[in-house]
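Missing here is one protein chain; the remaining ones are kept as they sit in the complex.
Right after this comes subunit A.
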Amino acid sequence: MRRTILSAMALACTAVLAATAPAFADEGPSPAPSVTETTPQGPSPAPTDAPSKAPAKAPAKAPASAPSEVPVVPSGAPDTGAEPESEQSATGGGVIGGSALAVFAVGGAAVYLVRRRRATGA
């Protein structure tokens, strides 16, 4: 009877140990993995850095060395809008009309003054 109880206890202990061993193993490695994860993360920045640096540098160099698709670049914006005739005539007409009106006014004033002098002189 003792044997059976002892054997049962031993079995139970081994079962519990066997079951807890992975749990410990899980817990144990979890810091370890976290360390190994951090160490992988340590390397991971390195790999990510390496690829990110490599492509970043490569394209930066490529355009600099790549020939220009437009070798001769013009300056400024192209003048692709000749002033429409209607606007030209409108502005021109305005200037001409204004000057004609001024000449007419000066002439009228001169005539008025001459007539008034004659009237007062007579």
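Criterion: contacts are C-beta pairs under 8 Å (C-beta built on N, C-alpha and C of every residue); 3 or more make two chains touch, one makes a residue touch a chain; residues count from 1.
Following the convention adopted for this analysis, contacts and distances are computed from a predicted model.
Of the candidates "PepSY domain-containing protein", "Ferredoxin", "Putative ABC transport system permease protein" or "Class F sortase", the chain left out of this view carries the UniProt protein name "Class F sortase". Seen from subunit A, the chain kept out of the figure touches residues 1, 4-5, 7-9, 11-12, 14-16, 18-20, 22-23, 26, 30, 33, 37, 48, 63, 66, 68-85, 87-88.
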